[in-house]
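For reference, the structure discussed in these notes is given below.
Every protein chain but one is kept in place in this view of the complex.
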Amino acid sequence: MQNFMQFMVKRLLSAVIVLFGVSIVAFGLMRLAPGNPAALMLPDNATVEQIAAVEAKMGLNKPLIQQYLIYIGDVLHGNLGTSIFFNRSCGELIFGRLPATGLLTFAAVVVSILVSFPMGIISGIKKGSAIDFFSMVFALLGMSMSQVWLGLLFILFFGVFMGVLPTQGYGSFRNLILPALTLGLPLAALVTRMLRSGMYEVLEEDYITATKARGIGNFKIYTRYALKNALLPTITIIGMQIGQLLAGAIIVEQVFGWPGLGSLTVKAINMRDFPLIQSILLVTASLFVIINILVDIIYVAVDPRMSLN
Amino acid sequence: MRKRIICCLLAAVLGIGTLSGCGGGTKSSTPGTNAEGGTETSAGKKEGGENVVTFSMSEDVYTWDPMGQPVVPFYSIQLLIYDMLVRTDHAGNYEPGLATEWSVSDDGLDWTFKLRQGVKFHNGEDFNADSVKATLERGAFNNTLNMNFLWSDIESVEASDEYTAVIHCKKPIGDMLNQLTYMPMLPAKALAEQGEDMFKTSPGTGPWKFVSWDPGNEAVFVRNDDYWDWGDQKSNVDKIIYKPISEDTTRVSSMRTGEFDLISNIPPDQVDVLSGTDGVTVDSKPGTTISWMALQSGQGKPFADKNVRLALTHAIDRKLIVESILGSGSPAYWPVMEGVTGYDKDLESKYNQYDPELAKKLLKESSYKGEEIYFMAIDGKVPRTKEVLQAVMSMMTEAGFNVKLEIMEGATFVTKRSAGDYDIAFSNVFYNNGSPWRHMITHWLSDSCNTQLENPEITSLLTEARQTIDRSKQDELLKQAFTLMMEDGGRMCYFINLDTINAYSNKLSGVKLYNDTIIDLSRVMKN
Partner (left out) sequence: MAPLLEIKDLHVEYKTGRATAKALNGINLTIERGEALGLVGETGAGKTTIALSALKLLPREVGNITGGSILFDGKSVLDMNHKSLEEMRGNKISMIFQNPLSSLNPLFTVGEQISMVIRKHEKLSKKEAAKRAQELLELVGIAKYRLDDFPHQFSGGMRQRVGIAAALACNPELLIADEPTTALDVTIQAQILELMKELQRKRSSSLLMITHNLGIIAELCQKVAVIYAGTIIEYGTVEEVFTNPRHWYTKGLLGAIPNLSGPRNRLAFIPGNVANACLLPDGCKFHPRCNSCTDRCRKEVPPLQEYGSGHLVACFEREEAN
């Protein structure tokens, strides 16, 4: 337990440093790009005075360091700032979108696991068979198809022609299916490939031959004794992908009208909504950090050779 | 030890899951009847016996302040929850709204409005002259508001009695009535007490009450049974839901499945597919959105030379682009189109005609030495932006121009345009309610695109027209100004007028689809 506490303290400390770094980059980078949020809020013929007045209202006319310190001060008090364009608290906007993004991410991961595990494992076992060929074709398609195309295809087929699923929206389980498939299948393609090669390599290992020599049946080996080993590298990949998904599946959100974090981010960037962009980046980075820590913990829990240090 | 780690892990995952689930639910106001899990709003179904109309446009609202920066859909949405002093048929005719009658002084500086009595805002406040005063003075004096430039010529608003408001202007505002048709009346007390936070509940006097807004997802409105103007045409619809869907194909697909009752902004190439759908009617008409190219005419720049400007406009075969690429719309030969003040059918046939030989000749005779013309644009201002602009480019090249095209993201474009950092900047504007003034003020009375082309004659004609209240006189002055614009070939090269294409379910009636993309659903009925 001692070890674990040490580990958590270390990771949390480095997380704080990472987040500080992110906040500085987020703060600085956006202000380097051309585009003044005050000017974007006003009509094209805004006078210099008008722009200055809006800037003053937004606190954008203070020296940069001061703006940054005010922002960080607020964050440390739990206040993520106020969005320039929505005129609402950033926290409200961001956490309002998180459930939608979280739900979609979770569903996409479930879809990808349900699809990729059987395929990846079986094709790893039966390399060169028909199933293997099929799953490699699937993997290739999944990784090369654009999400827009896939999403629109699903909408047209399941929504318009067959009329069995809604084409857009958020709220019920049925709304979740098509976006989750669109997001999950490409991820499944990736995981299938990893599992396939992982499984194949593990099955060639001496300890699997030794396990077979002890009379353990193939099924048990595939689902327990070899699978655990094959899954290890896949865990890291899935973790990384989850992090990316949580940052917002922008394309899927746009195609399906899914009110997630991705579309909020795009809007914020387009309008140079500095406080919102900064806060989104902070929240997203935090999620990434949390997931990384979780992945590390899982890794250690699964692989006894790794220790928390 | 491993087991302990796994337990902590599960606890952490559950914790995060619950946190993210909890974090939601903070919506802009009490979620009245949001889409709960399980019930969808499908146009064919009635939600627990309710009659619901769902409509979709391509953008989400982000500010509910009518004087803020309204996205195009907001012009339609505000008609649901608010009333204006004056109503319009969007063709230049006006009727009483919250004002029963009005008059203007001879010098044009004082407008007197008699107000309707017995109207209440959704928050219980009475509508009276104080409301008019609070609304208009806010617009006039608060220069951080986007629409301030339309109202800054107001000196003050006087509530001479409870139901009479007098607007005192510094200069005559020629477009006053028109401007009032898209300026909702706001409750004075709430505005004073809550400031901008009032827009979280958006209390108006309109036929529909604002219930909730889930950003990016939907905005919900319910019927205001106490509305003062139902007459005998009270809507049988209980709830209206607005859902923004930015992906055109999805919006169209959702219309086909019946999930939406009405959609706007349909790409021309999806019209056939929709027309063929049972129960759906497609309404396509010439619109009042015009696309144009701003020409950088600073000293030493290619377009500083009038011949170069005219060469450009004659080099472009607008008709061909309309017919073969867009499949909708019409060439723009004039700064405005039919239905907008200043339009002239005869005059328009004289300008912007496709004449490649003339273009080549003008270019040769000009000071243009083959420098690279930097042409910048944002995607989406016309359908099939890339193809259209590539066609323009090849036409320009044929005439002898050397063009480089760059399509970029919004904020960068706006910044560069304001700085004048371009040769050609491509954009569009829509003339709402039949008035060209928003565009004329921002781009001709001010040089928002920083074209550095000054034409004192045009400026003085427009300045006079802006202060002319008499419609026919204003029309005359505008025509004169526009003629000069076309002769001179700058600051804008007007390109193509876009059609307004909407689609709606045959179950709906009482919907007014105007040619300026504004849709009035306030009296909608649904079978």
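By written order: A and B. Residues from 1 in each chain.
Criterion: a residue touches a chain if its C-beta (ideal position, glycine included) is under 8 Å from a C-beta of that chain, and two chains touch if they have at least 3 such contacts.
Everything numeric in this text was worked out from a predicted model, so none of it was measured.
Q: Kindly name the visible chains that come into contact with the excluded chain.
A: A
Q: Out of A:216, A:266, A:294 or A:308, which touches the unshown chain?
A: Once the missing chain is taken into account, the touching residue is A:216.
Q: From the listed residues A:4, A:68, A:106 or A:225, report the one that touches the chain absent from this view.
A: Going through A:4, A:68, A:106 or A:225 one by one, A:225 is the residue touching the chain not shown.
Q: Going by the touch rule given at the top, which residues of subunit A touch the chain that is not shown?
A: Its contact residues with the unshown chain are 128, 204-218, 225, 228-229, 232, 302-305.
The rule is simple: only the chains that are shown with their structure count from here on.
Q: Could you grab the centroid distance between subunit A and subunit B? Build each centroid from C-alpha atoms only and quote it in angstrom.
A: The separation of the two C-alpha centroids amounts to 35 Å.
Q: Enumerate the contact residues on subunit B facing subunit A in the complex.
A: 2, 4-6, 8-9, 12-13, 16-17, 20-21, 23-28, 34-42, 60, 62-63, 65, 68-69, 143-144, 146-149, 196, 199, 214-217, 243-247, 249-251, 253-254, 256-257, 259, 409-412, 414-418, 438, 441-443, 445-446, 448-449
Q: Going by the contact rule set out above, which residues of subunit A touch subunit B in the complex?
A: It is residues 1, 4, 33-36, 39-46, 49-50, 53-54, 57, 85-88, 92-93, 95-100, 102, 152, 155-156, 159-160, 163, 166-175, 254-257, 259-260, 263-264, 267, 270-272, 290, 294, 297-298, 300-301, 304 of subunit A that touch subunit B.
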